[in-house]
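Each chain you see keeps its place in the complex, though not every chain is here.
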Amino acid sequence: MSAPKKVVLAYSGGLDTSIILKWLQTEYGCEVVTFTADLGQGEELEPARQKAELLGIKPENIYIEDVREEFVRDFVFPMFRANAQYEGLYLLGTSIARPLISKRLIEIAEETGADAVAHGATGKGNDQVRFELAAYALNPDIKVIAPWREWDLTSRTRLIDFAEQNQIPIAKDKRGEAPFSVDANLLHTSSEGKVLEDPAVQAPDYVFQRTVHPEDAPDTPEYIEIGYEKGDPVSINGEAMSPATILTALNEYGRKHGIGRLDLVEGRFVGMKSRGIYETPGGTIMLEAHRGIESITMDRGAMHLKDELMPKYAEAIYNGFWYSPEREMLQAAIDLSQEHVTGTVRVKLYKGMVSTVGRWSDHSLYSEEHVTFEEDAGAYDQKDAAGFIQLQALRLKLIAMRNKRVK
Amino acid sequence: MSAPKKVVLAYSGGLDTSIILKWLQTEYGCEVVTFTADLGQGEELEPARQKAELLGIKPENIYIEDVREEFVRDFVFPMFRANAQYEGLYLLGTSIARPLISKRLIEIAEETGADAVAHGATGKGNDQVRFELAAYALNPDIKVIAPWREWDLTSRTRLIDFAEQNQIPIAKDKRGEAPFSVDANLLHTSSEGKVLEDPAVQAPDYVFQRTVHPEDAPDTPEYIEIGYEKGDPVSINGEAMSPATILTALNEYGRKHGIGRLDLVEGRFVGMKSRGIYETPGGTIMLEAHRGIESITMDRGAMHLKDELMPKYAEAIYNGFWYSPEREMLQAAIDLSQEHVTGTVRVKLYKGMVSTVGRWSDHSLYSEEHVTFEEDAGAYDQKDAAGFIQLQALRLKLIAMRNKRVK
């Protein structure tokens, strides 16, 4: 790879990406463009602008954007249509944000004539893969710089030294090692590393940042009604909301009731297992509610196919293949299944739990007439079941007869 | 079908199967053998014996058996190795009991020279299919009698009339219609019908029989440690237990903490949707704990394959294909994956929730050395990730180059 001339850096404004910024300037002598996105991580963006300026970035090279609506509408919602859970449990809160960041990095590279992008993910994790696969899928000629895989700043001490030598301001609490590392966006907060590295040991209370402890949640349940249209939530208690607004509101409900905590050991794409603490308050409510509305509006044939495809779909996103033909094929199938996933779900929120307690829809496939224990009004002839069973049984009978014969 | 001469009836001792018993005698003039099983439904069996005798069944034709250990060891545990959930949520508590009952019916038919078996499932549900497919798979020549599909006792009034005409004792509370119908065994209790038929309306509190309301559960969490061997739970807090004993104990933990309630609308195999209220206290704990121990002992390749196979496996059980080559093939794959699923999981029980908070095992694949944020001791070379990503990206780059070219 020839040396990059101009690099678009995914820049948080924090110490680590500030060090990367400076390192790019000194190591490659290249011009740096910063991209700072509001994905709902709950940090102000203006300090990132000031810090970038302080580090010598020209104003026209500083991109700061609120992408929350795009994030929820084009990434989070499509994923939740699939009820995606990686390894049965993880709601993919980190995974789903990476392709959007890469997409903007590539777009900004095109706008600014940059020939490279850079990110602050380490060489041990999944995020490097997600950033880079998305980048290459969107621009096969782009250069990607991953300083953590390249440089020799491999200890906290060296990083701090580098920062000091380069006049990078260091917040007091960043001098020492953090007891764990955090990633956050509108969908979730993940925490991992250090104090969390032994999967036998319960995560300390102070790790949780996004939800109250279930024990501290209200002693009275709260009920909300979530409206759905074509598989996406569109209202709470009858009030219509935009994608980011509704997720924000659901996050607040979830936070208050201690909903969406997950302590997981998962298999990383790069090969080892890792342990993460995830808080996905609104997402956990959405998963439950979405299954609730699907349960009355989606046919069994569609649902079972969807359930079979889901692990593959979740794996594609986890592994960084958002921009791949297989994810897009799966999405096409999933989206088609959502055409009638419209209606309302009533959920109960209480001490860490979200439970569907009612659901209704003009698009419902539920037919009381067919299922009732009451005497039939002709909708269903129980005698049909005899023929149904006989033909279902025929192959099993033929096997049994064969097995008896050859024994 | 020629008329049956001797029928083995799945007999609960309740009013409905007593009516069936008498109807078989009068309609077909055939000898009846009764089979009453203790599957952990929580009812005494001796009254069933007395009632059968009262209805004229010869003592040698009355089979009463405690099959709880066999049920848990050979049916429930193999199913939980798969983390089976039908339509994403249902733990298959009713489905998994049916093949065992059919197996004993067929065995007793062979012992007693009976040419038919009979069951009390209606013509609208899944259970008729499960009973009959299992029966035919085990004995292709057996006759199966399903009175609910045949007779004209199609209203409560007619049933009661028939009972009175035939001197069948009727408990007071059975004269009127029950507000919902119940099925129970050691794994779960399901309730459906009548007051539950409108899926928009929250299930009334009195429907729940197996678990306390989460609101009434203890205000302090309780922690237990579940030991696993080759995918099956074998101990609680260090105390070894048999399969049925451990499930009974977990049920008690679950009951106390209000764990395992599910309000579900599901797609029946016979075609319509139905709404059920399920309580699976111990099973819900087992599902969480099993995922917990798998998370450190099972490789990603095995786990993802298992996750992809699960919906098909759950569907096979739900639809009544326990005794089918496809279920057995899936079981062979799943069982092989459990060879090292041995270790201990610590779970927190609190107000309806069960959460894994720690897990450890001699068979663990988790390697702190590989995952640590600390400086590498050589276990993992971050530079390998660059090559890994380049080759993963290659096909995406080739697609991007092609798409650019043909646009």
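Letters A and B mark the chains as written, and numbering starts fresh at 1 in each.
Everything that follows uses one rule, which is that a contact is a pair of C-beta atoms (placed from the backbone, for glycine too) under 8 Å apart; a residue touches a chain by one contact, two chains touch by 3 or more.
Note that the coordinates shown come from a computational prediction; the quantities given were computed from them, not determined experimentally.
J.: Please report the number of identical subunits in the complete assembly described by this file, where 2 are shown.
T.: 4
Convention: only the chains that are shown with their structure count from here on.
J.: Under the stated contact criterion, what part of subunit B meets subunit A in this complex?
T.: Touching subunit A from subunit B are residues 83, 87-89, 122-124, 128-129, 132-133, 136-140, 146, 148-149, 154-155, 181, 193-194, 197-203, 214-215, 219, 221, 261, 263-268, 270-275, 291, 295-296, 299-300, 303-304, 307-308, 311-312, 315, 320-321, 323-325, 346, 350-353, 355-360, 365-368, 370-373, 375-376, 380, 382-383, 385-386, 388-389, 392-393, 396-401, 404.
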